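Every protein chain of the complex appears in place save one, which is left out.
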């Protein structure tokens, strides 16, 4: 038996979480380095997985399969396709940056108290590692129930990260901050729990259907797909639609799709910026990823049936999120609404069901992760320095902290999809992919690029330019640790903007598989169709 | 003798016990009523054992006795410690778990 690489990728951060939590209260710094070391180790494993992955090979690779509970058809099945392996790599890549950016976020405000056993720093870093482990497993799981377990379980550490380590720069003071924070955390939990429970019902429905038709029930994606291919298993039209809706609802909450998005601005606004990055760049990606892996693969017909509605919702997300971003007065909420808009693009790409749309959506997930991380983390540095996250409190930062302003600008430019930076490639692919099948939707979605420019530039103008405002004069420029966080992200944005081929090559074959699942082929160019 | 009579007796005892649990406030009395219900069940088990001609019911009756004995130990200890702290053996006074 070969080395269980995928299990290791998930187990390492889990072990790291325990190790970090076990560091004694007084040795906070050691805990931080422990956590960082484990996250870097995970990154190495994820890169090895990506290198070992053969784009030309089987659809699912590096698979591990063990029966877990035989009587219920539960399996411990792991495997990655091109999309999943890229997502795992993205997660592993972002976590060290999240940690570095939040290096001081969980330091106790007062001096060490020998009588207290409460260890916030250890907890913070351990929870981040725990989230990483669960996210990685949900990308890797090819058993529906196994996926569900981690999909839901990651809510718990996230709940504590949002509720327990809020933003210290709150406009309403300490007490209001605590109130808002717990509201945001509960809202996050409830939204996602409701989504998850509906999905659980659908999963049980799916199990019952397999049990009825195959004799023994199963949760294994592979077994279900094989059975369907061989004609032994076929869902009735109505059943398939109901089950699809159950799954999709959970993913749409997590993604989030309009009108289920309202938890995101609260959660991202109240959490510290590294945690906000964790939410939008890592955890939310599980939602869009799962649409690709589970909705399209398990319920191809129902997916096609629901496509018109979903596309319209995605379009509303794009325009609505962008418009709301323009109207925000709070930097973090602005970025949150921008993310709503971007998730609209991702979902649009997935359900356009063209090669360009799907590849674009996958690349979009990666690029959005990196670009939002860059923007949000720099915004976090900015907010920590000023002690406020209200846009009107800033002005003229560019004059006193040019490097900070420059990195903020690049993050912003990535968010508005400037060519040369990674998000452009994916956004254009999504647009082209949508346009080639639904021209009108494609044109309306293109409006999003104008609105993106609007909210990014308005944000930049109000915070960075103009005369230096009171409270900004003494603002320090980026420190070494902060440059270490931002510079690689920017380098990556540039690299993937100019040369996205390495990632695209891994993703393309999987996209092809997914499209053949839903029996869709790309529309032919008008001129060639005539021939 | 008609074995059904034993069952009637068991039902009667059980009802008395249940009524006692519901009505009385003194924890000791409630406790005794619980014992009464357990023993009513034991009687029914033994009767059924006799009726069906196998030993299962009798075996279970022994189990019940053992469990009941253990329960008495824990229960009495709790009641005594509550009495010590609150100077009352009324079950209504022990409502700290209420929201």
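For clarity, chains are labelled A and B in written order, and residue numbers in each chain start from 1.
Keep in mind that, in the parts below, contacts are C-beta pairs under 8 Å (C-beta built on N, C-alpha and C of every residue); 3 or more make two chains touch, one makes a residue touch a chain.
Rule of thumb we're sticking to: contacts and distances are computed from a predicted model.
> Would you kindly match the missing chain to its UniProt protein name, picking from "Ring-1,2-phenylacetyl-CoA epoxidase subunit PaaA", "NADH-quinone oxidoreductase subunit L", "Glutamate ABC transporter permease" or "Ferrous iron transport protein A"?
Per the UniProt record, the undisplayed chain of the complex is "NADH-quinone oxidoreductase subunit L".
> Pick out which of A:29, A:51, A:69 or A:190 touches the chain that's been left out of the picture.
Residue touching the chain left out of view: A:190.
> If I consider the whole complex, including the chain that's not displayed, which of A:122, A:307 or A:359 touches that chain?
Going through A:122, A:307 or A:359 one by one, A:359 is the residue touching the chain not shown.
> Can you tell me which of A:204, A:323, A:390 or A:484 touches the chain that was removed from the display?
Residue touching the chain left out of view: A:323.
> Decide which residue listed in A:208, A:392 or A:447 touches the omitted chain of the complex.
In the complete complex, the chain left out is touched by residue A:447.
> At which residues does subunit B meet the chain that is not included here?
Those residues of subunit B that touch the unshown chain are 18, 21-23, 25, 30, 91-92, 94-99.
> For subunit A, enumerate the residues touching the unshown chain of the complex.
190-191, 258-259, 261-262, 320, 323-324, 326-328, 355-356, 359-360, 396, 398-399, 406, 413, 418-420, 424-425, 428-429, 431-432, 435-436, 439, 442-443, 446-447, 449-450, 453-454, 457-458, 461, 464-468, 498-501, 504-505, 508, 511-512, 522-528, 530
The rule is short, and it goes like this: only the chains that are shown with their structure count from here on.
> Could you work out how far the Cα centre of subunit A sits from that of subunit B, in whole Å?
57
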